[in-house]
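With one protein chain held back, the other chains of the complex are shown just where they sit.
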Amino acid sequence: MQRLNREQMARRVAQDIPEGAYVNLGIGLPTLVANFLPAEREIFLQSENGLLGMGPAPAPGAEDPDLINAGKQPVTLLPGGSFFHHADSFAMMRGGHIDICVLGAFQVSTRGDLANWHTGAPYAIPAVGGAMDLAIGAKRTFVMMELLTKTGESKLVDQCTYPITGMACVSRIYSDIAIFDIGPQGASVVEMAEGLTLDELRALTGVPLIAGAALQPG
Amino acid sequence: MQRLNREQMARRVAQDIPEGAYVNLGIGLPTLVANFLPAEREIFLQSENGLLGMGPAPAPGAEDPDLINAGKQPVTLLPGGSFFHHADSFAMMRGGHIDICVLGAFQVSTRGDLANWHTGAPYAIPAVGGAMDLAIGAKRTFVMMELLTKTGESKLVDQCTYPITGMACVSRIYSDIAIFDIGPQGASVVEMAEGLTLDELRALTGVPLIAGAALQPG
Amino acid sequence: MIDKGVPTPAAAVAGIFHGASVMIGGFGTAGMPDQLIDALIDQGAGDLTIINNNAGNGETGLAALIAAGRVRKIICSFPRQSDSHHFDARYRAGDIELELVPQGNLAARIHAAGSGLGAIFTPTGFGTLLAEGKETREIDGKNYVLEYPIHADFALIKAEAADRWGNLVYRKTARNFGPIMAMAAKCTIAQVARIAPLGGIDPETIVTPGIFVQRIVHIASAAPSAAQAA
Partner (left out) sequence: MIDKGVPTPAAAVAGIFHGASVMIGGFGTAGMPDQLIDALIDQGAGDLTIINNNAGNGETGLAALIAAGRVRKIICSFPRQSDSHHFDARYRAGDIELELVPQGNLAARIHAAGSGLGAIFTPTGFGTLLAEGKETREIDGKNYVLEYPIHADFALIKAEAADRWGNLVYRKTARNFGPIMAMAAKCTIAQVARIAPLGGIDPETIVTPGIFVQRIVHIASAAPSAAQAA
C-alpha cells in the first residue's frame, strides 16, 4: 500500500478546489493546500481574522505584524483582496458564503460528526477558536487527516469519543490511505491507496464502508 | 394664553440639546429643530438612512440625489460626517447609541406610550418606516406636537386610542401650550404658556398632571 | 480568470424565475437599481416577492414593476407615499400582499439572513400591532419580539464602483440596504457606475467584499453626475 505523504494529501485536496471557490484553510495540515493550488485558477482564500484574497507568505523582512492569518503567521493580500471586521468575517462563514472549508480532525464519524477541538483530557485547558464556526458554516467541509492514529486506531469512527466540534458537518475526508464521501448512507470510498482492497480498508477502519461509484466495476 | 408657534417650539427643543449630543430628528415638525441649534454647539445629527454629521440643506442647484435624509430631502454632510449601511444605522438606534430622538405624535399617554404611525382608519394603507425603531431606541425620546387636535381634544391621553408605535418610550413632550416630563409617576408639567394655570391645563388635557419642580413655589 | 461582469442588464437578470424572492436596494430613489428593474420587467418574471424599503415611487423602477403586475407580495417598511399610486391601487384591489416591517427590523432580519442566524430577539415593535401573534420574551428586564431572517433568491442593488471580483463601494446615502441585501441573497446582481481594475479599490475601503456579489453590470448612465444633470 502506497500512503500519501502530507504534501501529496495537500496536492490531492487542491485538485478538487475549482476556480472561483471561496475557501477557508484551517490551521495546520490544511494550510499546506495553499501551496498546491494551480496558478491558473483564481481561488479566493478567506482567513477568519478578517481578510479575503489572502496571498502567500511575504518575503523575509517584508512581514507586517498587522497582516496575519488565523494561525497568526504573516501573510500577504492579493490585488482585489479586502479587510473586514470579525462579525462580518464570521457572517461569511456562518451565513454559508464560503464554498469549502478544509479542517484537520482528531476523529470523524461515519455520519459526519467532527471532533477537532478538544481531546477531553481532564488537565487540558480547552480552546476552540473558530473551529465550531468553520465546521458548520461552509457549504462543504473537507477534513484532511491521517486515517490512523500513531497506535493504529482509525480516526474514521462509528461515534466520536472526543468532544465534537460540529454535528453531521463533514462532507468529505482526504486521508493518506483513502478519500471518503460522507452522506446520508454513511461513508463511501471515493479513492484508495494503490494496492489496497476495500476489504483491507474495512479492516483498518472497522466501520461500514460503501464502495463509491469510481470503485465499481465499469 | 400665549401659545408657541412651530418655530418657537423648535427653538425651545433646540435649547435643551446639549453640545456633543447624538440626535435623530424625525420627519415633519422635528426637522425644524435643526434650524435652531446654536451654531456654537457641536451636535451630531443622524439620519437613519445612513449618515451621521448631517448638515443643512444644500444651496439650490447643488442637490445630490444620493445625499438625502430620511424624509428624502436633499441634505449635506459636515466635515467629520460618515456614511454607513442600514443595519449599522439601526444598530446605532436600537443599541442605545443615540442620545435624543425627536418625534411627532398623534397621541402620547401619561405613561409614555407613543402613537404616531397609524391612524387605525380601516381604509388607510399602513406605513411604519423607522418610527418604531426610533421610538424605543434612543436614550431619550422627545415628542413635539400641538397639545390639542383641531377639534380641541388633548393628544396627551390616559390611554392611546390610535395603534401605538412604542410602549413607555416618551421621556418628554414639547407642545405649544406646555412641556411635560413623563416618568414613573405619570406626566409632570415642566413649563406652561404664559397666562395659563395648572388647573386650566388639567382642564384642557383631562389627565392627571403633577406640578414639576420649576412650577413649585420657591 | 474570474470576471463577474456581464455585458448587459438583460444578461444580469437572466435566470430570475417566476415566483422568486427579489431584494431591491434603495431608499426612495437613492440606490435604486433602475436599469436592473427595467431589465427585469423586460425579462418577464412574475409572481415575485419583493423586499424593499418602499413600494415604488412615481412611474419608474419598482413602481413600474408593480404596474406591470409582476409582484405578488411586498415586504417593506414604508409603502405609502405621495406618489405610490401603483402600489396603492393594487393593494386596495387585493392584488398584492403586504408584509409591513419596521425599518430597523427589516434591516436586522436581512442582516440576520446574511449572517446565518436562525432568529433574533429585537425590541422594536414590542406591544404594537406589528408584533401581534409573534413570540415575545423579557430578557434582562426589557421586552423583545422574536423575528426571523429574510432571505432572497436574488438581490438587485446599485453601487458606485466594482472590480471583476465583485468588490463594491457605494456613493453617499445610496449605500443604504445594498451591503446587507448582498449578504442575504443567493445571487446578488449589482449595477455600478464604474468598473475599477483589480486592486484599484483600496482594500481598506471595500464595503462589500466580492464573496457577496455574483454578477456586476456597468451602467454608465447610472452615474450620479448624470442623475444630477437630469
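Letters A, B and C name the chains as they come in the text, with residue numbers starting at 1 for each one.
Convention: a residue touches a chain if its C-beta (ideal position, glycine included) is under 8 Å from a C-beta of that chain, and two chains touch if they have at least 3 such contacts.
Computed from a predicted model, the values in this text were never measured in an experiment.
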From A:Thr31, A:Ser89 or A:Ser154, residue that would touch the chain that is not displayed: A:Ser89
Touch criterion as defined above, residue of C:Pro9, C:Gly116, C:Pro179 or C:Pro209 at the omitted chain: C:Gly116
Residue among B:Pro65, B:Gly112 or B:Gly137 that touches the chain left out of view: B:Gly137
Hidden-chain contact residue, picked from the options A:Thr31, A:Thr165 or A:Thr205: A:Thr165
Which residue of C:Tyr91, C:Tyr170 or C:Phe212 touches the chain not shown here: C:Tyr170
On subunit C, residues whose C-beta touches the chain left out of the figure: 108, 112, 115-123, 137, 139-140, 142, 144, 148, 169-172, 202, 204-205, 207
Residues of subunit B (touch criterion as defined above) contacting the omitted chain: 19-20, 22, 42, 44, 46, 52-53, 77-84, 87-88, 90-98, 137
Positions on subunit A where the hidden chain makes contact: 47-51, 63-68, 72, 77, 83-87, 89-90, 93-94, 118, 124-133, 136-137, 163-167
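Following the convention adopted for this analysis, only the chains that are shown with their structure count from here on.
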Middle chain, criterion being Cα centroid separation: C
Distance from subunit C to subunit A - Cα centre to Cα centre, in angstrom: 35
Distance between the centres, which are taken as Cα means, of subunit C and subunit B, whole angstrom: 29
